[in-house]
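Starting off with a structure, shown below.
Of the protein chains in this complex, all but one are displayed in their positions.
Let's look at chain A:
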Amino acid sequence: MRSFKSSHKSGLAALLAAAVLVLVVLTAGCVSTPAEDDVSGTISLAGSTTVLPVAQAVAEVYMNNHQSADIQISGGGSGVGVTAITAGTADIGMLSRDLKDSEKTGNDFKEYVIGRDGIAIIANPANTVSELTLSQVKDIYQGKITNWKEVGGADMLIVLVGRDSASGTREFFTEFVLNKEDAAKTMQELNSNGAVQKSVAQTPGAIGYVSLEYVDNTVKAFTIDGVKPSVATVIDGTYKINRPLLMITKGEATGLAKSYLDFILSSAGQKILSENGFVPIA
């Protein structure tokens, strides 16, 4: 009994020691050397996961130029972006859709359009079809065309892949491509551009829609009404399927938030935007 008790104690002591060790390790990383700078402090961004990567990319460059600024970016989605600004838990909200009227009422939001995002209609590289018209895309998504042979391809069933019903991308797609009509009920719904891209990349019969930046060699983008989707065709206005990316603040932005927004809208910031596959404004 005696030896048992002491070993019990030693076990506890070992646990405590481990806990202390963990704490020490954690504190070790805490040491930071804030340098004096014109703009300093911490701001947080929350919202659309479509905007997140580019906001992050810009923030990294910004923070390299302003050593004591700390910009923290979390996702969640466009809805979370609005909620966080309303509640004051974030300084800047990110949206991949326009503000809804219900969200505008009672809130004093200041909107900044930071760029545009082209939506590419994608298919598996093995698909022999490479050109579609907008009305063909509409018929496919409404289940009126169900086989690729109807649009000049191989005899293969079309697998519809789309985004979830709360997605800003889908909302835009429904409005612009489907004229606000419903898509077929058999459409598979995924919650991110990356998921749609991966799904289409490995399903020979699939069709999907994603942000321009997600068009890589694993999928191919359809030429729509004779126009190939690219940053250039969105800028010159020939590729019509594109939408704005927003940042919002509560009232006019101040301090670090203003400085960061100014940087995104500057030519240096817009260059980072286009390097990440988004479409700069103006």
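Going forward, a residue touches a chain if its C-beta (ideal position, glycine included) is under 8 Å from a C-beta of that chain, and two chains touch if they have at least 3 such contacts; residues count from 1.
Please note the rule applied: contacts and distances are computed from a predicted model.
Enquirer: Name the chain not shown, per its UniProt record: "ABC transmembrane type-1 domain-containing protein", "TLDD-like protein", "Electron transfer flavoprotein subunit beta" or "Tat (Twin-arginine translocation) pathway signal sequence"?
Expert: The missing chain's protein name, per its UniProt entry, is "ABC transmembrane type-1 domain-containing protein".
Enquirer: With the full complex in mind, choose from A:Ile114, A:Val159, A:Ile241 or A:Val279 the residue touching the hidden chain.
Expert: In the complete complex, the chain left out is touched by residue A:Val159.
Enquirer: Can you tell me which of A:Pro125, A:Gly152, A:Gly194 or A:Gly255 touches the chain that was removed from the display?
Expert: The single option touching the absent chain is A:Gly194.
Enquirer: Touching residues of chain A against the unshown chain: what are they?
Expert: Within chain A, the residues that touch the unshown chain are 4-5, 7-8, 11, 14-15, 18-19, 22, 25-27, 29-30, 32, 44, 46, 48-50, 52-53, 56-57, 59-60, 63, 70-80, 82-84, 86-90, 100, 102-103, 156-157, 159, 164-168, 170-171, 174, 180-182, 185-195, 197-199, 202-203, 205-206, 213-214, 216, 276-277.
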